[in-house]
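The other protein chains are all here in position, but one chain of the complex has been omitted.
The first chain written gets the first letter, and so on, giving A, B and C; residue counts start at 1 in each chain.
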Amino acid sequence: MSKYVLGQNQYGKAENRIVKIVRKGNEGSWHEIRDLNVSVALRGEFRDVHLTGDNGNCLPTDTTKNTVYAFAKEHGVTSPEDFGTRLAQHFTNSQSVIHESQVRLEEYAWDRIPVPTRRDQHSFVRSGQEVRTSQVTFNKHTGQLQIVSGLKDLTVLNSTNAEFHGYIKDKYTTLQEAYDRILATKVTARWAYSAAAAADPDTDWDRLYKKARRLMLEAFAETYSYSLQQTLNAMAERIMDHCPQINEVRLNLPNKHHFLVDLEPFGLKNDNEVYFAADRMYGLIEATVHRDGITPVIATSDWITA
Amino acid sequence: MSKYVLGQNQYGKAENRIVKIVRKGNEGSWHEIRDLNVSVALRGEFRDVHLTGDNGNCLPTDTTKNTVYAFAKEHGVTSPEDFGTRLAQHFTNSQSVIHESQVRLEEYAWDRIPVPTRRDQHSFVRSGQEVRTSQVTFNKHTGQLQIVSGLKDLTVLNSTNAEFHGYIKDKYTTLQEAYDRILATKVTARWAYSAAAAADPDTDWDRLYKKARRLMLEAFAETYSYSLQQTLNAMAERIMDHCPQINEVRLNLPNKHHFLVDLEPFGLKNDNEVYFAADRMYGLIEATVHRDGITPVIATSDWITA
Amino acid sequence: MSKYVLGQNQYGKAENRIVKIVRKGNEGSWHEIRDLNVSVALRGEFRDVHLTGDNGNCLPTDTTKNTVYAFAKEHGVTSPEDFGTRLAQHFTNSQSVIHESQVRLEEYAWDRIPVPTRRDQHSFVRSGQEVRTSQVTFNKHTGQLQIVSGLKDLTVLNSTNAEFHGYIKDKYTTLQEAYDRILATKVTARWAYSAAAAADPDTDWDRLYKKARRLMLEAFAETYSYSLQQTLNAMAERIMDHCPQINEVRLNLPNKHHFLVDLEPFGLKNDNEVYFAADRMYGLIEATVHRDGITPVIATSDWITA
Partner (left out) sequence: MSKYVLGQNQYGKAENRIVKIVRKGNEGSWHEIRDLNVSVALRGEFRDVHLTGDNGNCLPTDTTKNTVYAFAKEHGVTSPEDFGTRLAQHFTNSQSVIHESQVRLEEYAWDRIPVPTRRDQHSFVRSGQEVRTSQVTFNKHTGQLQIVSGLKDLTVLNSTNAEFHGYIKDKYTTLQEAYDRILATKVTARWAYSAAAAADPDTDWDRLYKKARRLMLEAFAETYSYSLQQTLNAMAERIMDHCPQINEVRLNLPNKHHFLVDLEPFGLKNDNEVYFAADRMYGLIEATVHRDGITPVIATSDWITA
């Protein structure tokens, strides 16, 4: 007998890049586009695959890739959440040895290119910087369908209405207190949907994404900030205030420092006008906010479990 | 005497990241933002710096950095082109040993975050994927001020109205002719302004940038394409058709291949619906188009001169 | 009372880039270099910071940065693990409101440049592609010191001795069974040290890093592979076979596909000679292997907790 134990393990094809075109309207001349990056992870009885060279329980990653493309044709792509759910349920249910499947999706946004001269539409330009994300997990033993959605790379900046002072001073403190500073961050957000929302076929995932994104932006803009932590909390609460389908929000907010440049050596006064935008190092603020009575499910960024 | 010759050389501080906030309106509560990445290159009499360890002719890169920040305060940032011109002229004129200066600028775009509850404005979200670029060169011996502007990372896609056939077939040909394909590319564009436009203090650089960007998008969308080369040419000509200030356009267009996935093994017909978006390899199409009678000035992407 | 709960949260300065030079030998002319990227995360009583704008419990991220640099001078950098331990213990113990600190470190390797003409040494060239990693966590309530070390970006390839067959076939299977294939991956490895090793001041972290790296390479090279999972398991077990200080190994192995190019259209036979090295999509194989009786601590890559 081995003195070693095979612990948590999973596998699948990652980063399947898929573009789906849908033709609508007059002779199919109105095109719509969904542009996804789909990663699959399967969990189950894979001990022999690891230990004996017997692949009898292994559904090849190549097959998971084929399934992603075939499902886009068979079932369409109405949203990352719907597409992910269909795939996760399929993989979990298709083989007895697969107990749980997880599908992670990124979606890239496109705007239409306005063309005055025609009414058909098939021209697009990539829009925005942020990437929409979703992770769908289905376990057949618990019957649980878990949907965590979010975004990454949404960069925002307030040029005033931010302070930072009253903090601990110790032997290594040199920071000056700030009463008017730039507050900028690149938002990574994840929010967990309730089991009821995940199970409801009428949940409008695209609408909820746009709504959560808008609420975060508004909370960021409207919060007079005494710390990035406070802004983080306001953004998370704002989402849950208006989205009853969402139980939990986790935000990872790098503090993108903008340092006021010292222009006094040149006889100039820098009245919060000219800043150096630094790359590194940066503050990194991370927190989960959730409804009372809920057990949080979104993983923290730890390398080791709490 | 050395058997070696010091050829073309230049130096300066690269990638000075600068954010400029301007306060306007009622008590300065209406903020505007310019977000730039500024690189400086100086050319001149730097033989001793290279050969003898004598730095008497060397204006330190640190000083060029300081100048960038100080000028943002002293002169403001009305556009990358104006800011670059002021800097290039300053460096060239400030030291007798500097004969020519080149300033390269990237600008990152921000949208306002709409906030229903207030009228002041200081909240922004990074917008678009593309980066606006400009390169300003001033030589005091020729008196020439050369402005080449453009953009990079503008990704566009037509989901139909593109064909590719009638090409050369040789021993290594396997490509099937295409009569309806996706055409997608990530545009890098540079356009050279006439000397008259560069010298005219009334040239509206922001308006010209938006106009050239819009014209390229429209030409991309409206051109029924038989090759990416043809689309490239249409985009370049469209800019010059409507912008008399622009004499020359160079485009670098990677052909972002979207391959129709073969779904027949699964009993499915893929009627131009499901595509695999490939990363590499990719076609790369590059060309300069210029007005007749003009000597092109925009460098090609060669490592070696033609 | 709020209907929301502040869950797991942490903050600190990330990516403090620090280079430490040590002078030894004859008049300090023998230099040694340590090149680190250090990120700090503090956990504790930060509710008010998030909710009320009161920063009284907040040790600024700027101070955590200063501490990193000061400690490099005060205590030296003998290894990432030692340096991280000292920092984690300091932060946790320095303020009553901080309960736990986590320090993540990357180390970049440098080789000496051999110079025949001299005996002093101060010239270096960056070596290898891989980055050494470590994560040190200290909690003052449990007294637990947890050290998880590893590496990332170690790319390896076997040009034979790999097969893949005998797997599940379903409706979406098109993959051909392989009896001689390239097996290549870019290793991300983490291994958890026992509490005894973490507490032992004589643990030689640099030696253990080199040993674990060498063992993984040897296991990769020597394992005749029927799946990347099997190779993964062999690599993990090999480390624990020879390193009693290590209780648990987690590996993330992207399957960097090398596809045999079909040269038959050109009348050529490709006898496992010419491959296309693909970027995406790729298989992704992840697993933890640990000693029997041990509770694994290394976090999986889940977004949601199991």
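Please note the rule applied: a residue touches a chain if its C-beta (ideal position, glycine included) is under 8 Å from a C-beta of that chain, and two chains touch if they have at least 3 such contacts.
These numbers come from a predicted model, not from an experiment.
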(message) For the chain that was dropped from the view, give me its touching partners among the shown chains.
(response) A, B, C
(request) For the chain that's not shown, point to the residue among B:Asp54, B:Asp153, B:Asp180 or B:Asp200 touching it. (result) B:Asp54
(request) Would you indicate which residue among B:Thr85, B:Gln121 or B:Gln135 is in contact with the undisplayed chain? (result) B:Gln135
(request) Name, in rising order, the residues on chain C that touch the hidden chain in the full complex. (result) 16-22, 31, 33, 35, 66, 69-70, 72-74, 110, 113, 115-118, 122-129, 154-161, 182, 217-218, 220-222, 258, 261, 263, 265-266, 268, 270, 272-279
(request) In the full complex, which bits of chain B touch the chain not displayed? Write them out. (result) 2-17, 39, 41, 46, 49-63, 65-67, 70, 94-95, 102, 104, 135, 137, 146, 148, 164-168, 170, 172-175, 190, 192, 226-227, 229-230, 232-233, 236-237, 240, 248, 250, 254-255, 280-292, 294, 296-300, 302-306
(message) Touching the absent chain: which residues on chain A qualify?
(response) 171-172, 174, 265-266, 279-280
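The rule is short, and it goes like this: only the chains that are shown with their structure count from here on.
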(request) Please list the single chain whose C-alpha centre lies closest to the global protein C-alpha centre. (result) A
(request) Would you mind pulling out the distance in Å between where the CA atoms of chain B average out and where those of chain C do? (result) 38
(message) Measuring centre to centre with CA averages, how many angstrom lie between chain A and chain C?
(response) 24
(message) Between chain A and chain B, what distance separates the C-alpha centroids? Give it in angstrom.
(response) 30
(message) Multi-chain contacts only, two chains or more: what residues does chain B have there?
(response) 265-266, 279
